[in-house]
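Let me begin by presenting the structure, written as structure tokens, before commenting on it.
Here the complex is missing one protein chain, while the rest keep their positions.
== subunit A ==
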Amino acid sequence: MLKLFKYEFRKSLAVKVIILCITALIEFFFLIGLYGENDNIFAASAFFLFLMAFVATVIIGVHSMRLLKNDLNTKQAYMLFMTPNNSYKILGAKVIENGVSIFLAGAFYLILATINMTMIVGKYGRLSDMLDIINAIFAVNSWEEITLPLVASYVFVSVSHWLYIIAVAFFAIVLSATFFNGKKWNSFASIAVFIGIVIVVNILLATILGGASFSGSSIIINSTHNILTAVVYLVLSAVMYVITAWIMDNSLSV
């Protein structure tokens, strides 16, 4: 599986290099804004760096879906399915590579943010000034509400939610490649299956968990709810993974 993982990582390397180059460019403008004391450049680059952290995660996820689609619908499928690896390993390597990449991207942007904040403190001298700037950028109303357990639970539910989204997307792609291969509406079928599952599960979760399920766009101020939701998403991801690999092993022809 390590070898599969290595090649999955290699396949997505170009996209990651592009993301890194764009981030480096924005960081360059950030430094110009900070040390050149140009507020407009500073504020714009800080905003785009923040945005890039989310965009990078989405791009890595979407790119992994595109790679899976290619691996199932083009002749490159032989590179994977000729090897003595079962579908559980093949799919597992893809899921793990995606999870690790997203985690590394998150860690990278977190470290970058810490370095940048340190530089801001070094430049302006007071932490409160920096918080004022962040306040202005992100419109956070009350920092007292943000506690460490809440942030940790939010990160946990974010990662598990994203993993679940990837698992559903992989399921939809494999399902359409298995049963609608060669059809013109193959792609539309996978998108429809994906949207259908996400909507149905969201409704079910909202009902079962007794509140709004995690949407990824808002912070739910309840650590327990976040952790419970995250566990549910992890279980759902595991179920989707097993079903998807089973379909690949038993019905998929490439």
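As a working rule, contacts are C-beta pairs under 8 Å (C-beta built on N, C-alpha and C of every residue); 3 or more make two chains touch, one makes a residue touch a chain; residues count from 1.
The working rule: contacts and distances are computed from a predicted model.
Its UniProt record calls the unshown chain "ABC transporter ATP-binding protein", which is the correct pick from "Peptide/nickel transport system permease protein", "ABC transporter ATP-binding protein", "Succinate dehydrogenase iron-sulfur subunit" or "Phosphoribosylformylglycinamidine synthase subunit PurQ". In the full complex, subunit A touches the omitted chain through residues 3, 6-7, 10-11, 13-14, 75-79, 81-86, 182, 250-254.
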